[in-house]
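A protein chain is absent from this complex, but the other protein chains hold their places.
Right, chain A next:
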Amino acid sequence: MAPNDSAQTTEGGDFTAGRRKAARYIVPVAVAGVAAATFGLVPALADSGDPDLPKITAQQVIEKIAASDTQQLSGTVKITTDLGIPSLGGITGSLAPKGEGDGEGSSADPQAKLMELASGTHTLRVAADGPDKQRVSILDDAAEYSLIHNAGEVWAYDSASNEAFHAEAPAGAKESAKGSGKDADQHEKLPEGVPTTPKALAEEALKAADKTTSVTVDGTAQVAGRDAYQLLIKPKQSGSTIESVRIAVDAENGVPLKFTLAPTGGGKAAVDAGFTKVDFAKPAADTFSFSPPKGAKVTEADEQQGHEKEFGKEFGKEFKGEEDLKDFEGLNVVGEGWTTVAEISSPGGAKDFKAPEKGEVPPEAEQFLDALGDKVSGEFGSGTVFKTRLVNALMTDDGKMYVGAVTQDALVRAANAAK
């Protein structure tokens, strides 16, 4: 266009001018269109179909995982959890009374912090170098929560509050880490049984695989730019709230890269954790070095009464759902496999589990409680069922609690059977 085009609107007929005017607006529209198309297309193009890999059996894939000797990795994990209730964590349905982790504890206390992972979307950075050095960071807005294990020392650092938490890794942790070998994501086993990495989640799921479970290979996929086999795990029993578990396993080195848990109710995955970036090179050594920054408030694990137990368990590598649940008095496990139901008859120190009796609470509160759960009755008497997408709980009127990743009917059956 001419530099002095300021005069152009007056030249030519109205028709030409009008057309030229309209033509110029095509530019921003085109730019917006191209941008939108690029945003839409680039992920689609990057996802250039499933990789072509030789067909193998489920057994071989599991062996691949077991044989995997990847000791070093670093990467970014995206974990999205939608359990249908914000504060309830754990696929095994542990129902720790909330408040145990809060209170006077440091904000850098891993137990309190990692519960946050039980809902929403989080970006994690993980790095591991052998059994002695691991690191997980939860990336928050303008802050980061880091958990660093370096040769027996465990540090947690919360940059938002500038607080640090220090503990010695429990004795024997090293051996068990070596025992289970492979990469060292074990320390990511969370206190409430919320494994965070694909690896940990995969192990958890495979442990449950027995007669009650069908395990098949369901094609291939690309995860974080790597070719992977998809392992599909489905419960054979009915009554479970879990529809299927999908694990993407790196075709080359057998490291699980992605974990997806779909609930029976449909909709989006209840748990979706996968690497968005992964690198199997040795992470930089200073990744694992930590000394509390100047001015940081440091809480020693021993200072926090009653916390070291959980903390030790967290780093105590092998997570065992049952063991964790033994913390509760009067706990009873009914059923097996996918339809396991925990029966809690008189939870220690947690009277709030008991259903409030009529007249004990104001009518408004009672209505609210009723609105939260559905009233059910059976041979066991009557009670209230509280539902989430994965875990359902039945609170009977005589103060018993049945919890499991099972449907309401299965809970009632369990309650009836226990009677």
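The criterion applied here is as follows: contacts are C-beta pairs under 8 Å (C-beta built on N, C-alpha and C of every residue); 3 or more make two chains touch, one makes a residue touch a chain; residues count from 1.
Simple rule for what comes next: contacts and distances are computed from a predicted model.
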Item checked: UniProt protein name of the chain not shown, from "GLPGLI family protein", "ABC transporter permease", "Zinc protease" or "OB-fold protein" -> "ABC transporter permease"
Note to self: Using the touch definition from the top, which of A:L41, A:A67, A:A160 or A:A417 touches the missing chain?
What the structure shows: A:A160
Check: Of A:S146, A:T241 or A:N392, which sits in contact with the chain we cannot see?
Finding: A:S146
Item checked: Those residues of chain A which, in the complete complex, touch the missing chain -> 1-6, 9, 20-21, 24-25, 27-28, 30-32, 35, 39, 76, 106-107, 125, 137, 139, 141-144, 146, 148, 155, 157, 159-164, 284, 286-287, 289-291, 293-297
